[in-house]
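Here the complex is missing a single protein chain, while all its other protein chains stay put.
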Amino acid sequence: MTEQQNSPEKKASTATEIPQWQLDLDQVGFVRRIFIARKWYGGDWWFVVVSAVLLLFIIIVGIFPQWFAPYDPRAEVGPSLLAPGEPPSAYVLVIRTDSGVVEFKQIANRDNNIGFVIGSPASQAFREVVGALNAESQAAGEGSQYQPRPQRFESIEEGLAALENGEIDGYIASPDELAGVVENFTGVEILGGLRVEADKGFVMGTNQIGQDVLSRTIWGTRIALIVGLSSAIVAIMFGVPLGLISAYIGGTLDRGLTLVMDSLYSFPGLILAISIAAVLGAGIGNVIVAIAVLYIPTYYRIVRGQVLSVKSELYVEAARSLGAKGSTILVHYIFPKVIPSVVIIFSVNVADAILTQAALSFLGLGLPPDTPDWGIDLARGQDYVRRAWWLIAFPGLMVSLVTLSFSMLGESLSEILNPRLSEL
Amino acid sequence: MANEKDVLVQIRNLYVTYGTRLGSVSAVDDVSFDIYRGEILGLVGESGCGKSTLGKALMRMIKSPGEITGGQVIFNGEDIMEYSDKQMRDFRGRRTSMIFQDPMTSLNPVQRVDEHMIEAIEVHEPKTKKANITDRITSLIERLGIQKRRLTDYPHQLSGGMRQRVMVGLGLVLNAHLIIADEATTSLDVIVEANLVDQLREIRDEFGVTILMITHNIALVAEIADRIAVMYAGRFAEIGPINDVFEDPMHPYTQGLLRSVPSIRLDDQEELYKMPGEPPNLTQPPSGCRFHPRCPQAIPICARIQPELLETKQGRLVNCWLFQDQPEEAAHPIMVTA
Partner (left out) sequence: MSSSLRNFLITRALLTIPMVLILITMVFFIMRILPGDPIRSELGPKATEEQVEIIAERLGLNKPLYQQYYEFLWQMITLDFGNALTMGERPIKDELAEKLPATIELTIPAMLFTAFFGIFAGAYAAKKRKKAQDYGIRLFSIAIYSIPIFVMGLIFQIIFSVRLNILPIAGRLDPLLLVTFESPTNFYIIDSILTQNWAALRSTIAHLILPALTLGLALTGVFIRLTRVNMIEAQESDFITAGRARGIPENKLHYRHALRNTFIPILTLIGLQFAILLAGAVLTETTFSWPGMGRYLVTRIQLRDYNAVQATIGVFALFVAVISVVMDVLYAFIDPRIRY
C-alpha cells in the first residue's frame, strides 16, 4: 500500500481497529467461544464458571456420597462431641496395687464399681469398653455378663482416694489428667490402656451420639439435592403450563388463576410450607410437595408475563394472521421465548428450595428424625451451641455453599441472558 | 443567516467507535465540519448512520461501550476534548443543551417542572437568589407558551409538545449557545411538530442560539434549517446551504435521498426513487467510499480510496470523487488486500 496522501484512511483503520479476540469469536467452536466470552462478560462469566464447577462437585457428592464419606452416617463410630481433628483420649485404667488385677474383665462384673469424673468423656470410654466386652462374650455364646456399676466423682483426687480406700475397684481417666496426681496416691497404679487400637480423630468431629459429622454432612447433600431439584421440577411441571395456558386463553380463567396465584405468592412461603408439611406428616415425598407448592406461583407469574408480552409481538401476530394454529403458536413461537427466564428461575428456585427444606427440618417438620440431613443436624446442634460449634459450622457451611452455587449461577446467568440489563 | 466567519463549533477528524459483541463499529468516522453561530443546521441521514452518536459526541456524552477515539471539538476556541470532568459538567447545560426524542421519558417523572429548572440553575449558578430564579423561570416558560400554573405540574400531566418545550426551556434557562435537538420532534404528531418547529425558529431569532437539528425527516429540515448536512454510514456525504443542496444535490447519495422523499402533490404520478442495496454493516464497512456499493455513478477509484469532504463551490462541501481531483496513484492498479 502506498497511499501516503490518504492519511484519514490510515487514521480510520487505527481508530476502528477490532480487538483480536472479537475477530476470533467468529472463527472458533462453541467451547472456545464460551471461554473467549469471559472478556465481554467479565465478573459474571467467572461467577458462572465458579458456580458451575462447584455445582458439578456438589452433584457428584450428592450422587455418590459413599465415595466420600468415611463412615456410615447413622452409625455411632466414636465418643460423643469430639472436636474436629481431636483424637479420642486414650483412657487408662487405674487399680489398687495389691488387687492383682491384670485386665479389665476381672473387675467388670455386677458387683464391681468403676469410677470416673462426672460428665467427662471417660463415661463414654467406660460404656464402650463394657460394650465391647459384652459383644465378645455374646459371640462366645455366654450372653451379656459384664455390667460394672459406674461411680461418678467430682474430681480425680476424690476418685483416686476412693480407689485407695477400696470403695471402688477401678478408676478410668486419661493419662493427661493423671499426670502429677497419681503419684500422690501410694496404693494405686496405672494398669494400661482401655482400648487396644488407638483411634485417629474425626475431621469434623462427632455429634452428641458419636456419629461422624463429616459423613453426615456428606450424606446430607443427597437429601438436599433430591428435595431441591424434585420440588423445583414439580413446580415447573405445574407452573409453566398453567402460566402458558392462562395467558394464552385469557378471560375469566386467567383472572381467577392470577388472583389465586397472586394470593399464594404474597403469603409467606415458609409458613405455607410449614402448615402443609405439618398436615401431611413426615416423609420426603411430603416435603417435596410442600415446597413445590410455594414455587408454582413464581413460574406461573413469570411465564404468564412473558407470554402476554410475546403474544402481542408482531411476529406472533403475523403467524396468527397466516393461519397458524393456537397450539402451534404456543409451542413454536411463545414457548422458546420463555425458556431463558425459566432456566434462571429454576436455578434460583432450587437454591431457595434447599433453604426451605433445611428450615423445615430445623423446625422438626418433614423428614424422619434419623435422616442424615443438614437441617436436622443443625436443630440437634442448637442444643449444644455452647459446647460444640462444629455441629453447627459444618452442616451450616454446606447448606450455604450449595445454596450459594445455585443462586450464583442463577444470578449471573440472568445478568448475562437478560436483554433488558445487558448492554448490546 | 449568520456571518460565515463566525464559527461557534469546529469539529475536526472526529471518530466514535462502539465495541460490540460482533466487533467494533465506527459509528462516526473522521468527521470534520463547522457550526456557525446563530444558524440552524439540519443533520439528516438514515437510521444508524451515526447522526445521533455525532450529536452526543459534541457533548462528550458517548456511553460505554462507545468511545470517542479521536478528533477535536473546538467550542468557542476551546477544545472540549481537553476539558476535565468538572469543566465538562459546567459546559453541559450552560453552553450546550440537548433535547431528546422521547418527551415521555426525558423528564424525571417524580420531579415537578419547576424543580427541574431550579435544579439546573442551582447547579450552574449557585449564587443566584431564589426570587431571581423564580422570575427567570416564569418569564421563560411564558415566553415558550406554557402557562405559569403548569410549573408545579409533574411531567406526566403535560402533553408531548409541552414537554418538549420544557426541554427547550431547560436549555434556554441557562442561556446555552447551542441546542442539539436529537429527533426532538419525531414522536410528536404533525400539528404539534409544526408548532414546535416554528417555535424553535422563533427562539433562534429571539435568543440568538444555534440549533443542531438531528432528524431523518428531510421535509422538516427543508422547513427550518439554514444549512443541511447529509450523513451516510458514519461520514458526511455533503454539507451546504439548504436551498442550494435541495436545488442541486451533488453527492449521489443526496440525490437519491431527495428523490425518495414522498411528495404530497396528488397529481404527481412519478414513482418514488428506491435506493438500491442496504446501509452497510459498520463492523466491516466497504473499502474506499462507503457508499460505492450502492452508488449508481461509482467509478473504479471509489472502491479503493476514500474521498475527502472538500469545498467545491462557495459554502458547499462534498465527499465524492466525482467532484475532486483523483490522486495520481489511482492511475496505477493497486491490489487491495481483503
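The letters A and B name the chains in turn, as written, and every chain counts its residues from 1.
Just so it is clear, a residue touches a chain if its C-beta (ideal position, glycine included) is under 8 Å from a C-beta of that chain, and two chains touch if they have at least 3 such contacts.
Because the structure is a prediction, the values reported are computed rather than measured.
Here is the thing to keep in mind: the chain we left out touches A, B in the whole complex.
Among A:122, A:204, A:274 or A:334, the one in contact with the hidden chain is A:274.
Contact with the omitted chain, checked across A:334, A:351 or A:367, is made by A:351. Across B:76, B:108 or B:159, the single residue that touches the chain missing here is B:108. Among B:26, B:69 or B:97, only B:97 touches the chain left out of the display.
Here the missing chain is touched by one residue of B:82, B:119 or B:142, and it is B:119.
Of the residues in chain A, those that touch the hidden partner chain are 42-43, 47, 259-260, 262-264, 266-272, 274-276, 278-281, 351, 355, 358-359, 362-365, 378, 381-382, 385-386, 389, 392-393, 395-396, 399-401, 403-404, 407-408, 411, 420-421.
Although one chain is not shown, part of chain B still touches it, namely residues 59, 61, 89-94, 96-98, 100, 102, 105-111, 119-120, 123-124, 154, 156-157, 167, 170-171, 174.
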